[in-house]
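For this view, one protein chain was removed and the others were kept in their places.
For chain A:
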Amino acid sequence: MSVEMSLPVLTDKDFASDQDVRWCPGCGDYSILAQMKKVMPTLGIPREKIVFISGIGCSSRFPYYMNTYGMHTIHGRAPAVATGLKTVQPDLMVWVITGDGDGLSIGGNHLMHCIRRNMDLNIVLFNNRIYGLTKGQYSPTSPLGKRTKSTPMGAIDNPLHPLSIAIGAEATFVARSIDTNIKHLGATLKRAAEHSGTSFIEVYQNCNVFNDGAWDYAKDRNTKADTTLELEHGKPLIFGKDRDKGIRLNGLEPEVVQLGKGITEDDLLFHDEKALEPSLAYLLSRMRYEDGFPEPIGVFRSVDAPRYDELVNDQIALATKEQGPGELDKLYGSGETWTVA
């Protein structure tokens, strides 16, 4: 008699830990947590094979709320901790939860190197453009002129743009979503999970206490159709309430054009997330609301490339195949030896 083996059917509740969630009421993090718990059962991966790793900050409390393995580590270092874990146990699914301060300021170095190695990790960066846990200092993504507790006369350093950084390090999967756009967020997390190699997702996340409304332009029901642009692979870049506007390339610069009056869809820039050359994705990451562009959401880039965690273990397998499993007695006695009777 054959016994059908299948994974138990899990729901989002199975992924909730017994810990009370302690983000401020109304925080965008709740939505991201809810979508993550919803996505988990759809991946077909048992709970014990999943690890969430975070650094420090509001977002980094995330692992405590997931009933998987998890580590809440130190500020900025989650990608490095995850690298150690993943190289030793490459069959685990590892998520890194970080924020704009954790990931781009104190942990910028690790983020960059983790991405260039194409470690098979899913990195979700909650971008609220503020330091929340330390109560309201400006962050590396705060806009110029931003007045905060630590910038009473306005921020004077240029902000970093997370996706431009990720693409600069040639991330193999880059996407953006918005905390309140739950359908889109869920779908984006799932695509990230399914990608082999580093997946980097920026989530526009509202800190309703220290930086409320930072992303209103992208979330407001009345404006979002004009301020965001949903990317679809192989499709022209069209946006607007009436889907009558598009993005056209003028030399190396994008420009917003009105469809009709002699401009057709064929004149527009077509999205190609599979492009090996990351320039198009970079160009998309440079389209900013303050410069009069809709900000793209969705998958900017999704390409295949060798993964560090696989390669490192492949080298071990190759060395073992070529030299045989290591024998310590042979090693001890290698080189010049002599015997004392």
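One rule holds in what follows: a contact is a pair of C-beta atoms (placed from the backbone, for glycine too) under 8 Å apart; a residue touches a chain by one contact, two chains touch by 3 or more; residues count from 1.
As a convention for this text, contacts and distances are computed from a predicted model.
A chain of the complex is left out here; the name its UniProt entry carries, from "Multicomponent Na+:H+ antiporter subunit F", "Energy-coupling factor transport system substrate-specific component", "Tripartite tricarboxylate transporter TctB family protein" or "2-oxoglutarate oxidoreductase subunit KorA", is "2-oxoglutarate oxidoreductase subunit KorA".
Only one residue from A:T73, A:N128 or A:S177 touches the chain missing from this view: A:T73. When the omitted chain is restored, the residue from A:C27, A:C58, A:V81 or A:A214 that touches it is A:V81. Taking the complete complex into account, residues 17-19, 46-49, 51-53, 56, 63-64, 66-74, 77, 80-89, 91-92, 109-110, 112-113, 312-313, 315-316, 318-320, 322-326, 328-329, 331-333, 335-341 of chain A touch the chain not shown.
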